[in-house]
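What you see is the complex with one protein chain gone and the rest in place.
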Amino acid sequence: MTRRDAPLETLAHTGPWRERHPADKAVLALGLLVCAVALPPWPGAAVVGTVALVLLAGPAGVGPGRAVRLLRAPAAFIVVGALPLLVAVGGPTVLRWDPAGLARAGELVGRSLAATLCLLLFAATTPLADVLPRLSRLGVPPAVTEVAALIYRLLFLLLDTARTVREAQAGRLGFATRGAALRSAAGQAGAVFVRAFDRARRLDEGLALRGYGGDLAVDVDAPAPSRRFIASSVLLLAVVVTTTLLLRLVIA
Amino acid sequence: MTPLGRLAEVHFAYEPDRPVLRGADLDIRRGVRLAVLGPNGGGKTTAFRLLAGTVAPDSGTVEVLGTPVSRSRRALLELRRRVQLVLQDPDDQLFAATVAQDVSFGPINLGLPRDEVRARVDAALTALDITDLAGRPPHLLSNGQKKRVTIAGAVAMRPDLLVLDEPTAGLDPAAVEATLATLAELHAAGTTIVLSTHDVDLAHRWADEVAVLVDGEFRAGAPDDLLVDEKLLAAARLGPAWAPAVRALLRRHGLEHLSPSVPGEALRSALPADGRS
Amino acid sequence: MTPLGRLAEVHFAYEPDRPVLRGADLDIRRGVRLAVLGPNGGGKTTAFRLLAGTVAPDSGTVEVLGTPVSRSRRALLELRRRVQLVLQDPDDQLFAATVAQDVSFGPINLGLPRDEVRARVDAALTALDITDLAGRPPHLLSNGQKKRVTIAGAVAMRPDLLVLDEPTAGLDPAAVEATLATLAELHAAGTTIVLSTHDVDLAHRWADEVAVLVDGEFRAGAPDDLLVDEKLLAAARLGPAWAPAVRALLRRHGLEHLSPSVPGEALRSALPADGRS
Partner (left out) sequence: MHIAEGFLPPVHAAAWTVAAAPFVVHGVRAVVRQVREDPDSKLLLGAAGAFTFVLSALKIPSVTGSSSHPTGTGLGTVLFRPPVMAVLGTIVLLFQALLLAHGGLTTLGANAFSMAVAGPWIAYGAYRATRRFGLAISVFLAGALANLATYGVTTLQLALAFPDPTGGIAGAVAKFGSIFAITQIPLAVVEGLLTVLVVRLLAHN
């Protein structure tokens, strides 16, 4: 059931691009992400968003239905966050409808949705396990990437703990009133805290048994980046940029 | 008579393409001791969660005392008084600073007066024989002690039906016996008890009725019938129980009166009687 | 011949007033399959920790291949090549983001070249039959799969002595059989194997030798002798094993040739032969 904790991670581990080097996917998805925020939102967001959605639904193996489901929660945040742009303050009514705001809100929602699709494209194809060790190439000290790897490992265990405590509390009416719910949440946090450090202590022994001397190095096995994939990605990015700029000329 | 708990034609899947229960039927008669056997990941815990109302079936009916289990707030409140589920891993279940506080959690949430809460906590700790642990922080207890505390937390709710997920897993044989003795007392006091286990011999020894989960469905019946069915048990990733198998062998040779229910009895029957050879 | 591992007159306590081992003696001969039985909290895990050098005895000697186990950094690294301990809860040993990365951790700590690390990881995954899990993160594995990964992590160190703390706890019977089959292969390939268990029947079926922990001391011997000794086993919070008990009973009635080693054999012996009678 940990699958439900991180659906994107599960997809990344089972999808058709699992064996690709993370650089391949970074060039494609993060390149699109840069296009999404840097290009003029209209029609840039529409172009980037469509390309990302098609890639997500097709070659990346997520499927159209699931892609839309994954977008739902962030989309709700984005729309609510853009609502204030529809109104302006001041004038006789303090708050008034701002006709110009609709276009600005539309551009904002468009850009943010397109960017989120690019993020989904990366997250749903690239396991964190492949990303973390490579952050050190970007200048992140190994101490930090190793701590990040431990956080990754432990957080799933602790999510399980939190869920089990929650289920046990629910069985004993732990959410019947608001006061009970608050005490229950505190109980969960307390249990997770105790468990987190207990887990860390026990893991220390488990690692010592295999010769742990302070260094958490592991062998990261991955195929080399694919020149063809990266070249096609760069080509696609170029097409996205030129299409957007051309369309913009046409619209203007 | 209306069964205390019932699953009828229940289908359930956590993920669409991996069904866990596929048309499962199970009746839990009041007063029974029922052991549920099945492979890991086979749906035992899921069936228990359905009865406790923490998950809802995709299709089919789950009833407690003839009333369909509803996930409405009010209905769940009522359900918690009827059915208590004790989960498997006690490490992930105890959250209060002391054992007594943890056990008091349910009764306090029932809105009982302070005296009644105290009385229930005391009674539950006594029933589980852990009054000496009352003031201890749970995370410093042994696994067996933690398990007893989680059972006490459920017992303090005074349920009609007590459901235990693998209550003997990880316990040594003496602690298993102690747990079974406690469950026998609770049963004698009127609680209907359902537990899951991998241990077919334990199920045979303890249960009035057994239900074996195979391919998302229950096969229920008498322990003596089901726990010698090699095909059924193999399908559930289990093996037959010793006691009925040995009885069958002895019966064939006219020695049924010697049938042991535990190995110790076999050893004692094998000894020369009264010092005569 | 020097035993592979040895505890002699070992005393150990985590807290001064609660000794766990009290003059424990144990010889682990090379090539043996040894099952250690005893109550929870009785010192099984402690004895294993002493052999693996993660704790040091209060008094007495712990030796591996005739050399006292030292807690110096250098000596410990050498010890890791000789002795590998697999802990009971696989979540205490898995830390990396994927199975293959995790298994590579030990060989890398040994300072092996990259190719050799890869070769060992591949061999270990193959031995445990989990090559298909290589790229999976631990949190997407079942408990049984996680256990196999931790064993692979130990096997990749190519130890002479593989020590497993409750390797079958929490597994369903089919997974228990699979684990025993894997251990049999590792044993056939030359690894000495020690495991702890509560399951006396499993110990009887699997081990060449058993050691029962009672009151902080070991009683070692042949399974057939020790696992029918009701007094000894009761002192260790265990009960006797079925197979030797049933054999004793059958022997007394001249039916020893029918002695079953698992219940299924008893059932089949009880069937009328070839459809007659």
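All chains are identified by letter, namely A, B and C, in their written order; residue positions are counted from 1 within each chain.
Assume a residue touches a chain if its C-beta (ideal position, glycine included) is under 8 Å from a C-beta of that chain, and two chains touch if they have at least 3 such contacts.
In this text the structure is predicted, and so the values were computed from the model without any measurement.
Novice: Checking the contacts here: which visible chains does the omitted one touch?
Specialist: So, taking every chain into account, the missing one touches A, B.
Novice: Using the document's definition of touch, tell me which of A:111, A:172 or A:210 contacts the absent chain.
Specialist: Looking across A:111, A:172 or A:210, the contact with the absent chain belongs to A:111.
Novice: With respect to the chain omitted from the figure, which of A:68, A:196 or A:236 is a touching residue?
Specialist: Hidden-chain contact among the options goes to A:196.
Novice: Which residue, A:46, A:181, A:222 or A:236, contacts the hidden chain when the whole complex is considered?
Specialist: Considering all chains, including the one not shown, the answer is A:181.
Novice: List the subunit B residues touching the unshown chain?
Specialist: 96-98, 137, 139
Novice: Against the chain that's been left off, what residues of subunit A make contact? List them.
Specialist: On the subunit A side, contact with the omitted chain comes from 5-6, 8-9, 30, 33, 36-38, 70, 73-74, 77-78, 80-81, 83-85, 87-91, 98, 100-101, 104, 108, 111-116, 118-120, 122-123, 126, 128, 131, 140-141, 143-144, 146-155, 157-159, 161-162, 166, 178, 181-183, 185-190, 192-194, 196-197, 199-201, 203-204, 213-216.
The rule we apply is simple: only the chains that are shown with their structure count from here on.
Novice: How many angstrom between the C-alpha centroids of subunit B and subunit A?
Specialist: So the centre of subunit A lies 41 Å away from the centre of subunit B.
Novice: With centres defined as the mean C-alpha position, give me the subunit B-subunit C separation in Å.
Specialist: Here the centre of subunit C sits 29 Å away from the centre of subunit B.
Novice: How big is the gap, in whole Å, between where the Cα atoms of subunit A centre and where those of subunit C centre?
Specialist: Chain centroid spacing, subunit A to subunit C, equals 42 Å.
Novice: If I count partner chains per residue in subunit B, which residues reach a count of at least 2?
Specialist: Residues of subunit B never touch two or more of the other chains.
Novice: Residues of subunit A touching 2+ other chains?
Specialist: 3
Novice: What does subunit C use to touch subunit B in their complex?
Specialist: These residues of subunit C touch subunit B: 38-42, 142-144, 166, 169-175, 198, 200-201, 228, 230, 237-242, 245-246, 248-249, 251-253, 255, 258, 260, 262-264, 266-267, 269-270.
Novice: In their shared complex, at which residues does subunit B touch subunit A?
Specialist: Listed in rising order, the residues are 14-15, 49, 52, 54, 73, 77, 80, 84-85, 87, 89, 91-97, 105-106, 108-110, 139, 150, 153-154, 157.
Novice: So in the complex, which bits of subunit A are touching subunit C?
Specialist: Result: residues 2-3, 5, 9-10, 13, 18-19, 127-129, 132-133, 149-150, 152-153, 156-157, 199, 202-203, 205-213, 215-221 of subunit A touch subunit C.
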